[in-house]
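Please find one structure pasted underneath; my questions will follow.
Of the protein chains in this complex, one is absent; all others appear in place.
First chain written, first letter: the chains are A and B, and each begins at residue 1.
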Amino acid sequence: MRTLLRLLILVWLAAAAEFAAAQAWPSKPVRLIVPYGPGGPVDISARLLAAKLQDALGQPVLPDNRPGAGGNIGVDLVAKGAADGSTLVMSAIATLAINPTLYPGLPYDPLKDLRHVTLLVQVPNVLIVANDLPAKNVKELIALARQRPGKLDFGSGSTGSTGHLAGEMFKMMTGTYMVHIPYRGSAPALADMMAGRVHLMFDNLASALPSIKSDKVRALATTTRARSSFLPDLPTLDEAGLKGFDMTTWWGVSVAAKTPQAVVDRLSAEILKAMDAPDMKERLRNMGSEAPAVRTPDQFAAFVAAELKTYTALVKRSGAKVD
Amino acid sequence: MEGIFGNLAIGFTEVFKLQAITIAGVSMTLPFNILMCLIGVILGTLIGVLPGIGPVATIAMLLPVTFNLAPIAALIMLAGIYYGAQYGGSTTAILVNLPGESSSVVTCLDGYQMARRGRAGPALATAAIGSFFAGCVATLVVAMFAPPLAEVALKFGPAEYFSLMVLGLVAAVVLASGSLIKAIAMVILGLLLGLVGTDVNSGVLRFAFGISEMADGIGFVTVAMGMFGICEIIANLEQKEHREVFTSKVGSLMPGKEDWKRMWKPILRGTALGSALGILPGGGALLASFGAYTLEKKVSAYSHEFGKGAIEGVAAPEAANNAGAQTSFIPLLTLGIPSNAVMALMIGAMMIQGIAPGPQVMTERPQLFWGMIASMWVGNLMLVILNLPLIGMWIKLLTVPYRYLYPSILLFMAIGVFSISNQPFDCFLMACFGLLGYVCVKLGCEPAPLILGFILGPLMEENLRRAMLLSRGDPWVFISPSKPISMGFLLAALALLVIIALPALRKKRQEVFVEET
Partner (left out) sequence: MKIKSQQDWWAGLMFIGFGLFFVVFALGTPEFIDRIVGVKLIGGYQMGSSVRMGPAYFPVLLGGLLAFLGLLVLLDAIVEEGPKVAKFHFRPLLFIAVSSLAFAYLLKPLGLVLASAALVFVSAYGGHEFKWKEVAIMTVVLAMFSVLVFVKGLTLPFPICPSFIDNCPIR
C-alpha cells in the first residue's frame, strides 16, 4: 500500500514537473530553423508563424535559415540538438518522407529522432505544360509522351522535390520516359517553361498559380485526389486515368524527439491557434494552402509515417538517387 | 507616348498620396508612401555601408513588419532598401575597400585607390552622381520597355547564360593588371571555391568535409570580407614606418572640371550596359558592373591609370550596377519571376498580401505597378540628396588616425560576417580567406579575379550542365545557328581573349627577338 502511495506521489511529481516545465517554456528565445534560403514559401510561412507565435509565447521566435543538402542540414541540427523546445524546425515532405530513401546515409531518422508537432501547409501540385506543347489534356500528353520517348523535358525545383517525384510517378504509371531537369527553385524552371525550353512541370500550386492565371502556362491537372478550390475546373490526375494519384507538397513544425510532452502539447496548441486566426488563415490561403485536416501531433506523426512509406516505395521504384 | 505620361501620373499620384495614419495613437495625414520610401532608402544605405549585413537578411527580418502595411507601401520600402544598399555598398567599397554587395567589388579597385590618394570626395560624388543618372534612365527604361524587355529576358536559356558567363569570366581576366596567366589561375581558383556546397543538378554535397556550415557553400560576404577587408588591414599594418593610410591632404569634396569631362561617357556606357544586363535573372547586375569596368579599361585613353585611381573605373561600374538594380525589377513586375534573392522575398511579400505577381499586375493593379516605378525615381533622388552631403562626413572620418579606424572596421566586419548565420564558423572562414588573400598578394596574384570567378563559377556550371541535359549531350548547342545569342557571346569572348592575349604574346615575341639579336 505504501509502495503504491509512493508510486502515485512520484508519478504526480513527475507530471507536475513536466507541467511546470511546459508552463515555464519558453524561458528563452526560440529558434525556428528553416532549412532553406530566405524567400521561399517555407521561409515566408515560417516568418508568418514566428511573428504570431512571438506574441502568444512572450518570447522572441527567431527564424534561422540553414540551407543545404536539400534541407537535411537544418533538420539534422534540430534532431541532434537540445530537446527542451528551444529549437523548432520547419520539416517538409522532402526532409521527412523523401530524403531518407533518396540520400544514402541520412544522419537522422525522421520517425525516431523527431517529434512532429503541427502540419502547417498542404499545397497540391499542378501538372502544367508549356503553351506551345500540342497537348490540351492529360490523355493527349500521355499520347505525346509515348510518341516521343525521351524527348520531353520536365522541370522541378530540385532533385527529390515533390515536383520531381510527381514526374517520376507519372512516368511509372503511364509507362513513358521523360527527362528530369532540376533547377534551383521553381522560379527559374517556370521561366524556362514560359520560354518553351522545358515542356512540363509538376509545380506546387503556390508558385504556379500566377503563371496559370496569366496564361503563361497551361494547367492540365492537379496531383491531389480532390479538386483544388483555387482551380475548380481543373481535373485531377486521378480523374484523368492515373488512379490513386495523390500527392501534395506539405510542411510543418517538428522538434527533437525527446522534447517533453507538455511542451509539445503547448506548442501544438499555440500553432493551431495561430493558424486559425483569420489573418493568418487568409495569408496561408494566398499561398495556395487549404487548411490541413491533420491537426494534432499524433495525427501528424501518423501522417508522416504514411507518407514515408509511400515515398520510400516510390523513390526506390523510380531509381532516383543522390550519390 | 501619352500612355506613358498617363501611367507615370498614376504612379506619382500614388507615391505622393496623402493618407490618414495613426501612429502611437496620434492620427495624422501624411504622404505615407514617401515616408516608407525614405525609411527604405535610409535603412538600405545604412546596411549597405555596414559590411556584411546585406539587403537579403534585412528584408527577410522586416517581412513581418510589411504584413500590416498596404502592399504598395511595403513594396516601396523594400525596394528602397534594395537599391539604397547599392549606394551604401559603394561607399564602403571606396572608403575601406570592402565590397558591400557583389556588384561593388569592381568599385573597390579604383575607388579605394582614389581614396588613398586623397580623392575620396570626388570618388564618392562620382559614384552618387553616376548612380543617380543611371537610376533615372533605368527607371524610364522600366516604365517604357518593361514588357518587351521581359520577352528578351525569356530568350536567355541555359546555353545563353553559359556563354554570357564565359564572356564575363574572360572579362574578369581583364580586370587584373598583372600577369595574365596568374589572373586566369585566380579566376579558376575562384570558380573551384564557388563549387563548394550542394550541387543543383545532382543534389550531392561537394567539398563540405562534413562541416554543416559549408553545406550551402561559402558565402560571398565571407570571401569578400576576408580577401578584401582583412587582407587590406594586415597589409596596411605591416608598413614598417608609421605612415597614415589615407593622405591627410584631402582634396576637394566634389569632382573637378577634368573629372566631369572624364566621367560622363563612362556613365552613359555603364548605364546602357547595366540596363541591358540587369534584366537577366541571376547575375545580370553583377556582370553589368564589371562588364562596364572592362569596357572602360579597354576603351579609355587613360587605361594605364586603371587600378591606380581612374575615375572612369568608378563612374562606369557604379552607373552599371544601379541601372542593373532598377531593371532587375522587370522580370518581377512583368513575369513574376525573381531575378535574385531579394526579388524572391518581395514576391513572397506580395503573395502574402494576396497579390499574385505576374503580367496581370500591370493591368489589374496599375497603381501598384506604376507607383513602384515612380517610387524608384523618387528613391534615387532621395539617395543622391542624402549621400552627397554625407561625403563631407565620410571625408572627416578618413582623417581619423588609422589606429582608431581599423579596429572599428574589423569589428563591424566581424559582426556582419557573424550575423550571416549566427555561427562563429563564418568568421573563421573569413580569417582563412584573409590569410589566403595575404598570401596571394605576396605572391603577386590579385584577389579581384578570384572573387568574380567565385560568384560566376557555380552559375556557369549549373547552366552548362542544364544546357547539356536539354540538348541531350550535344556540345554544339552553344554555337548552333538556332541560338544566335549564345553564339554571339562566345564569339565575343573569343575576340576578347585574342585582344587580351595579343599584347602579351607580342611582348613575349619581342623579348625573344631581343634576346636573339
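Some observations on this one:
The definition used in the following text is that a residue touches a chain if its C-beta (ideal position, glycine included) is under 8 Å from a C-beta of that chain, and two chains touch if they have at least 3 such contacts.
Predicted model, so just to flag it, every value in this text is computed and none were measured.
The chain that is not drawn here is touched, among residues B:P424, B:P484 or B:P503, by B:P424. Here one chain is not drawn; of B:M36, B:L191 or B:M351, the residue touching it is B:L191. The chain not shown here is touched by just one of B:V141, B:I373, B:I391 or B:M413, and that residue is B:M413. By the touch definition given at the top, chain A reaches the unshown chain through residues 29, 60, 62, 323. Residues touching the missing chain, restricted to chain B, are 47, 50, 53, 58, 61, 179, 181-182, 184-185, 188-189, 191-192, 195, 199, 201-202, 204, 206-207, 230, 233-234, 237-238, 242, 403-404, 406-408, 410-415, 417-419, 422, 424-428, 430-431, 434-435, 438-440, 442-445, 461, 464-465, 468-469, 472-473, 475 (touch as defined at the top).
Criterion: only the chains that are shown with their structure count from here on.
Separation between the centroids of chain A and chain B, computed from CA atoms only, is 34 Å.
By the touch criterion stated above, chain B contacts chain A in their complex at residues 56-57, 59-60, 63-64, 67, 154-155, 157-158, 197-198, 200-205, 208, 212, 215-216, 281-282, 331, 335-338, 341-342, 344-345, 347-348, 351-354, 356-360, 421-422, 462, 466, 469-470, 472. On the side of chain A, the complex with chain B involves touching residues 37-41, 43-44, 47-48, 50-51, 63-70, 73, 76-77, 102-103, 150, 153, 158-160, 179, 181-185, 187-188, 190-192, 194-195, 197-198, 206, 209-211, 213-214, 216, 279, 282-283, 286-287, 322-323.
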